[in-house]
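Provided herewith is a single structure, encoded as structure tokens, for subsequent inquiry.
For this depiction, one protein chain was excluded, whereas all remaining protein chains were kept in their positions.
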Amino acid sequence: MIDPYYLQQLAIGLSLGMTYALMAIGFTLIFGVLNVVNFAHGEIYTLGAFAGLVVISATAPPVVAVIFAVLAAGALAGFSLERLAFKPFRRFTDEASLKSRAMRESTLLSSLAVSIVAREALELLFGSQMRSAPAEYLINTPVRVGPVILVTGDFIIFGVAAVMLVGLQYLLTRTRAGLAIRAVSNNPLGAKYVGIDTDRTIILTFVVGSMMGAAAGILMGLYYGAVFPAMGFVPGIKAFVAMVMGGLSSIPGAVICALILGVSESMATTFVSSGWSDMVAYGFLILTLVFFPNGLFGARRERV
Amino acid sequence: MNVSDLTAPGQTPSGLTAPDRRRGWILPALVALAVFVALPAALAAFDRGYFYQIANLALIFVLLSASMHLVTGVAGLLHLGHAAFYGVGAYTAALMTSKLGLGFTVTLPASGLVAAAVAFLVALPTMRLVSIYFAVATLAIGQMLYLVMLNWVEFTKGPNGVIVTKGFELFGFGLSGRIAAYYTVAVVVTLCVVAIGRLSHSYYGNALRSIREDDQCADAMGVRTVRLKMEAFTLSAFFAGVAGALWAHMTGYISPGDFKFSESILILAMVVVGGLGSLPGAVIGALLLILLPEGLRGLGDFRNVMVGLVMFLSILLLPKGLLGEVSALGLVRRQFGAAWRRTAGGEGIGWR
């Protein structure tokens, strides 16, 4: 019989991994379409949480209304983010600019600059302190499953992540819009030549990805009962790591790697001091990359 | 970026005429004049420690930004853990001073060497990675080094930080006065930046650029890409380590918080805002992002939003940087190096 202690740690690790996965899904989707890291995804997550909190504290609506408000905020944020930070860089269509690395890193940095402005503005508006939603909205009532204690939020997050994953797979593989997204992500120029409206496809991707980010934000806010302007930073890094570890192109891969990260962190806490547990997660990443230079689930690509 | 870009419009390869070459010393002389005469004179005239402090800090970040330029700008490897090597250098200097009682003369080169050695060790398994995989590997390396600084309390004193008891000195001769400290920083930074300039504007730099443009093609042409990447990574860590030693001896107290992830991002922002692949751009970017937050202090709590906005607008309007690579290459090669090699007959044969 396994020591219940390890079962508990495994459960905690899985639930931690789910929280990373929730963010990694939208992140990977957006990365896939432009091949550019979206540094502002963490701020979308924060915005989602704040939008939910504002709605809750203003009118105390039913949960469904909160979800819709947050999704709307996420869609709006994703749309404006794309218009502000990504669209302007597609105005250069000459070959030199398309191939230029300076241009690509500029896009990355413009999302970073937008994220700085967004975070500082949130700090000015709401202050840096943690805020909590009213207790009836929180999703952290303990639930005992055999020898393991979880909270309701763990199941909700699991459900939401599963729905997101399945829905996204359906969207990407079964619908025309999804086909367009995959075409643009594979070869933007080629997609343009066969008549796909790349601009609209990119906006669609940002809107869908950002809605998922915002939903993740409010879920996490209610799960931990803490909403603050810097809340998107750590999960953002973890989602980025999970995405690369999973091989960039694979959303299920990113989810699995997020789970691996979560479990390795919580298991590591057993053997080393809690402060070192991130070391294990990053060590795991390096090891993965040494043996699988294209990530665990990455498509085979020629490399040097 | 292709070859026709490098020889920008109106400047044919053999177009460097005699006046161009004669002009070659003017700009470097002006820059040297500004750094070693005009600025110290202005500082001495104001005689305010605040300005000295900002000047020194800006110079240190010029070096950090220039060192990142070598790996991210020239070799095209997105580096997300640069601050950690800056930290390794600073910790080397601080621990050598506090534990062994060594002075700046020893700790300065030692910091660079230790940072380079650490970089070399972590580069061994990871340098075969390409593109974003490389970036996330450097992120992990940076975070791991930060965690070591924070959590290995017995050795690094962890979050307690280290007090650096000695200021700048050269072979026991103290250089801790304001103007002496400024000159120490300025001389070290200038030497390093010149060295980085020579590295990036040479056949060696061109080989690194070839990796950036197309690593498979470069490999096929016989460029040893993995080895070159390791060299660029290690060299840039060396210069970051030197900057760390300067910071440690300048402030007198360091703690892990000075070298966290956001510092790496700050340095990356300097390189990109200035112009990826352009050394003068990296210098300008560093000056901008250090001076701007200080200059905007009058705005109160609003200033960081302004910094973000300025950064955003500069990237939006000049996506190739404030001083992009193409113009920077022209500037550097014409004004600094006279690097166009020609045959005895005056016919140009290529960049040195």
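Lettered A and B in written order, each chain numbered from 1.
The criterion applied here is as follows: a contact is a pair of C-beta atoms (placed from the backbone, for glycine too) under 8 Å apart; a residue touches a chain by one contact, two chains touch by 3 or more.
Criterion: contacts and distances are computed from a predicted model.
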Answer for the undisplayed chain, UniProt naming, from "Glutamate synthase domain-containing protein 2", "Amino acid ABC transporter substrate-binding protein", "Uptake hydrogenase small subunit" or "Potassium-transporting ATPase KdpC subunit", is "Amino acid ABC transporter substrate-binding protein"
Touching partners, among the displayed chains, of the absent chain: A, B
Among B:Gln53, B:Thr105 or B:Asn206, which residue is in touch with the absent chain? B:Gln53
Which residue among A:Gln9, A:Thr46 or A:Thr288 touches the omitted chain? A:Gln9
Listed residues B:Gly161, B:Gly174 or B:Gly330, member touching the removed chain: B:Gly161
Hidden-chain contact residue, picked from the options B:Gly174, B:Gly257 or B:Gly330: B:Gly257
Interface with the unshown chain - residue positions in chain A: 5, 8-9, 12-13, 16, 19, 120, 123, 127-130, 132, 135, 140, 142, 149, 151, 224-226, 228, 230, 234, 265-266, 269-270, 273-275, 277-278
Contact footprint on chain B, counting only the chain that is left out: 30-31, 34-35, 38-39, 42, 46, 48-55, 57-58, 150-151, 153, 158-161, 163, 251-255, 257-258, 284, 287-288, 291, 293-295, 297-298, 300-301, 303-304
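Assume only the chains that are shown with their structure count from here on.
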Complex interface listing, chain B residues touching chain A: 1-2, 5, 72, 76, 78, 125-126, 128-130, 132-133, 135-137, 139-141, 143-144, 147-148, 150-151, 212-213, 215-216, 219, 225-226, 261, 265, 268-269, 272-273, 275-277, 301-302, 304-305, 307-309, 311-312, 315-316, 319-321, 324-325
Which of the residues in chain A come into contact with chain B in the complex? 37, 85, 88-89, 92, 95-96, 99-103, 105-110, 112-114, 116-117, 120-121, 124, 237, 240-241, 244-245, 248, 273, 275-276, 278-279, 282-283, 285-286, 289-290, 293-295, 302-304
